[in-house]
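Inspection log for the structure reproduced underneath, given as structure tokens.
The other protein chains are all here in position, but one chain of the complex has been omitted.
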Amino acid sequence: MSKLATLIGVFLGLVILILSMFDFEKGHLLSAFFNLQGLLVVLGGTFAATLINYPLNQMGCFFRGFVKVFASEPHSENEAIEQIIYLSHIQQKKGVLALEKEIDLISDKFLRFALSEMMVYRDIEHLSTSLENHLNSMRLRHVGCQDVFNNMASYAPAFGMMGTVMGLIIMMTAQVSGAQSSASGDGSGDMLSSLLQGMGLALVTTFYGVLLANFVFIPVAGKLKVLSDAEALKNEILMFGILGLKKEQSPLLLRESLTAFVNEKNKQKLEISLG
Amino acid sequence: MSKLATLIGVFLGLVILILSMFDFEKGHLLSAFFNLQGLLVVLGGTFAATLINYPLNQMGCFFRGFVKVFASEPHSENEAIEQIIYLSHIQQKKGVLALEKEIDLISDKFLRFALSEMMVYRDIEHLSTSLENHLNSMRLRHVGCQDVFNNMASYAPAFGMMGTVMGLIIMMTAQVSGAQSSASGDGSGDMLSSLLQGMGLALVTTFYGVLLANFVFIPVAGKLKVLSDAEALKNEILMFGILGLKKEQSPLLLRESLTAFVNEKNKQKLEISLG
Amino acid sequence: MSKLATLIGVFLGLVILILSMFDFEKGHLLSAFFNLQGLLVVLGGTFAATLINYPLNQMGCFFRGFVKVFASEPHSENEAIEQIIYLSHIQQKKGVLALEKEIDLISDKFLRFALSEMMVYRDIEHLSTSLENHLNSMRLRHVGCQDVFNNMASYAPAFGMMGTVMGLIIMMTAQVSGAQSSASGDGSGDMLSSLLQGMGLALVTTFYGVLLANFVFIPVAGKLKVLSDAEALKNEILMFGILGLKKEQSPLLLRESLTAFVNEKNKQKLEISLG
Amino acid sequence: MSKLATLIGVFLGLVILILSMFDFEKGHLLSAFFNLQGLLVVLGGTFAATLINYPLNQMGCFFRGFVKVFASEPHSENEAIEQIIYLSHIQQKKGVLALEKEIDLISDKFLRFALSEMMVYRDIEHLSTSLENHLNSMRLRHVGCQDVFNNMASYAPAFGMMGTVMGLIIMMTAQVSGAQSSASGDGSGDMLSSLLQGMGLALVTTFYGVLLANFVFIPVAGKLKVLSDAEALKNEILMFGILGLKKEQSPLLLRESLTAFVNEKNKQKLEISLG
Partner (left out) sequence: MSKLATLIGVFLGLVILILSMFDFEKGHLLSAFFNLQGLLVVLGGTFAATLINYPLNQMGCFFRGFVKVFASEPHSENEAIEQIIYLSHIQQKKGVLALEKEIDLISDKFLRFALSEMMVYRDIEHLSTSLENHLNSMRLRHVGCQDVFNNMASYAPAFGMMGTVMGLIIMMTAQVSGAQSSASGDGSGDMLSSLLQGMGLALVTTFYGVLLANFVFIPVAGKLKVLSDAEALKNEILMFGILGLKKEQSPLLLRESLTAFVNEKNKQKLEISLG
């Protein structure tokens, strides 16, 4: 569902963009929108500033972020609850040690981590601190990755605007020397004409900057935040559940306290799947 | 009262908008304000970016948000207090188990949830944690829905401005080739004339963006926040009351501690309705 | 003191505004600054968006806010301390029950509320929770009222800018058709002339928006915050004092711990008034 | 050191400002930058809005803020530590009561307050609460004063921009009537000329607004924050030390725990001065 929305969004955005840039009379995209040097200033400037801002390994976030946005689904709370209830039933029937065999069958990384920590620590205080430390440093890493995109979203329009200012400066000073060299009668009309052309070219970088920020960087950062929030909620549910397992709460009590995390609709789904 | 304000606001806004766009000499709305392609860029771009930003199920917030703004009233604190006092009297007279029969008669979802949780848990600590978890994840879901509108409120003017920049680029470069093809005497006047027309057309997307943001997205997000805050306060009162019921506080003490949540005016109303 | 500052501010602002809008040659205010349709767009748009944003009863904040700004003085910390010390002396001399007779003589609403709560609760924990709940929900109501003005302060310039964009669109497209209908020789000069006039008219809404935001909405929201902060501090002192009374601290100890809240100057005043 | 930086900053800023406004050909400052009416709009508007925003006694912050910025040095952490260690030695040698004689010799207001509170309270809990209340309300007062400057920093450019919009409106509408009255041949050139002059005059208020905000209000608010942060750290160290004195910790232990607050460089200085 999440990937689908992203793909629809990208497709819709591209269609609108192409329609807006299309010259219907001549049947091709307007060449005025393609300006390699302008793109270089905006994209290059944005990447240069980002490279100064972040160490190389955090730049990896950039590529992983794109993959995540197109390939990941937000974690489901219900699945987390079902897994905990399943483990709780095993614990009740076969004892704590039987859980150890389950660890390798679990696909969720945090649950695997939490379960093996639960085996190691005798003390519930220790277990809780350790899981919280794990979640906190995970959250910090996620926020760090979102910040890469958030920063790029503010660099892109800034360099777009800088490119326009540079274009205007070049155009205006060139204009003058050009006008002085021609010096003849209808200078005013000609000048306005090339002035407009120069301004049009200069504005392209502003267009690039706004487009990149609002169509790429901000939505990607926003989607990463949505995914990260869903993962945080899932992990919180798992942590709450693992601490309940440690306290040897009954599956019924555990189920009651875990359903407090979900909304009405998911609760009904849970009741169907858990019986 | 809340719906009424929204309807008055929408009506007032539409009247002002139509008056401002009306050409009184010719007796119809100015056609310059209607530009399908411009609307496509702003609305389409906003939706495209929002679709990349959010999974499909969170997009449901968009429609539910509109329904809520036009159909919901902010939850009343007094009603919540009255319900708790009513339940407290039942508990005092007929015992805790009599409350179980009341559950199905309660319309408020959170109160129903809290009351059934109160039946399940023996421990007041457990009950309190569970209710808090429920409220926290509810609050997170609400904030997530408001954020959809807040994001759209920042996408709309950005794409409006992008549309204007695109319009200016198209106009300026087209202008030049047009002016060069005419090349005759009074180019300057003609050029300025069509320049202005192009600029007018280009500005329409800025108008759309600002209008959508300030007349639709920001007020709707704001109203959702007001509704959500009122619901949060109501739920907090209910939670406080349910914990008081669990502690078997007397109705009088409960009433005293719950009236601390309301202002002078509501307190007087409460005293009338509770006697 | 506080009302005086507000009145001076309003007077100073009006004088400057009128001086800036005055045409000294002709001896009257420049008519260019009065544009009913423009005012309608800015004020009407702002109110329309605010009405969508808030339920009707919160709109009452708008009027009460103005009254408060012109009529209220910030609450004095010293007065609060003096009242508590006075009550403490009574309690020491005549016992707790003597305080009950004082309740009706107290003008401060929160102190009256806190004192009657102190009579009701035996437990200091209960009393403290109840007073905190009261203060928290009061603070939320105050913040809600300030937000009405803060939102209007961001709506006003947005609708001002929207009005200007609309004016420019109307002017530019009208310009073109007008210029084409005249079609004669000195079009360029005439056109520029009416272009400027149209632009001047269009800019009036920007002026209205900036003026309303910076001369009305932002200062009023700011003043409400100052008043609310002073009231919060006063209430915190009263709460601290009432809890001290409940613990039956001696007037001397109470005085020592309450003077910790005030600065050097107020401390000296207190020492004079308390002796 | 702090005053020096401020003075260098003011001097450097004035030199740059004067150099930029100097007409080297004619040997005097450009008269275009001096516009009394413009200054009245920006400064007057800023003060009017600030007066509506704050009660008169908080306006005193404005003058005290300037004095503080030019006359205060940030409080030194080392000095605070040395004073505590000194008091600790006295306490160890001569007992707690000997500290009472020291109170009048102490110049630091907070230390004097804390020391006398330490004499009054028997209970360390009481002492700690009282000192924290004192620090919190001091911090709130400081933030309130910084906010006066922060608000002025946002009012100034807003009124600067409003002045420019007003200037443009006056100029454009006056332009038109002027052009129509002349009505003769070379209107276009003349008009552009006076148009530019009007625009130049109108821009002066924007210049004033940006200059006042970035050269006066923002730096002063920033400096007040730096001074306030240093004072808060100093007070925290003193509070920590006084609580240690109350617990009758040895001078050596106290010194160890207080040096945790300072960086490497200050630690070495401390070791030299304390021996």
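A, B, C and D label the chains in the order they appear, each numbered from 1.
The criterion applied here is as follows: contacts are C-beta pairs under 8 Å (C-beta built on N, C-alpha and C of every residue); 3 or more make two chains touch, one makes a residue touch a chain.
Keep in mind that what you see is a predicted model, and the values were worked out from it rather than measured.
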(request) Could you tell me which shown chains are touched by the chain that is not displayed? (result) A, D
(message) One chain isn't shown here. Among D:A32, D:L56 or D:V143, which residue touches it?
(response) D:A32
(request) Taking the full complex into account, find the residue in D:A213, D:L245 or D:L270 that is in contact with the omitted chain. (result) D:A213
(message) Looking at the full complex, which residue from D:D123, D:E256 or D:E271 touches the chain that isn't shown here?
(response) D:E256
(message) One chain is left out of this view; which of D:L140, D:M199 or D:L274 touches it in the full complex?
(response) D:M199
(request) State which residues belonging to chain D touch the missing partner chain. (result) 1-2, 4-6, 8-10, 12-13, 15-16, 19-21, 30, 32-33, 69, 73-74, 186, 188-189, 192-194, 196-197, 199-200, 203-204, 206-207, 210-211, 213-215, 218-220, 222-223, 226, 229, 233, 240, 253, 256-257, 260-264
(message) Using the document's contact rule, name the residues of chain A that touch the chain not shown here.
(response) 37, 40-41, 44-45, 47-59, 109, 113, 117, 120-121, 126, 129-131, 133-134, 137-138, 140-141, 144, 151, 154-155, 158-159, 161-163, 165-166, 168-173, 175-176, 179-180, 187-188, 191, 195
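Here, only the chains that are shown with their structure count from here on.
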(message) Counting hops between chains that touch, how far apart are chain A and chain C?
(response) 2
(message) Shared numbers divided by all numbers used: is that above or below half for chain B and chain C, i.e. same or different?
(response) different
(request) Using just the Cα atoms, superpose chain B onto chain D and tell me the rotation angle to the nearest 5°. (result) 145
(message) Can you compute the centre-to-centre distance for chain A and chain D, using the mean CA position of each chain? Integer Å is fine.
(response) 39
(message) Please tell me the distance, in whole Å, between the geometric centres of chain C and chain D computed from their C-alpha atoms.
(response) 24
(request) Spell out, as numbers or ranges, the residues of chain B touching 2 or more other chains. (result) 188
(request) Counting only chain pairs that touch, give me the topology of the graph as line, ring, star, complete or other. (result) line
(message) How do the chains pair up in terms of touching? List each pair.
(response) A-B, B-C, C-D
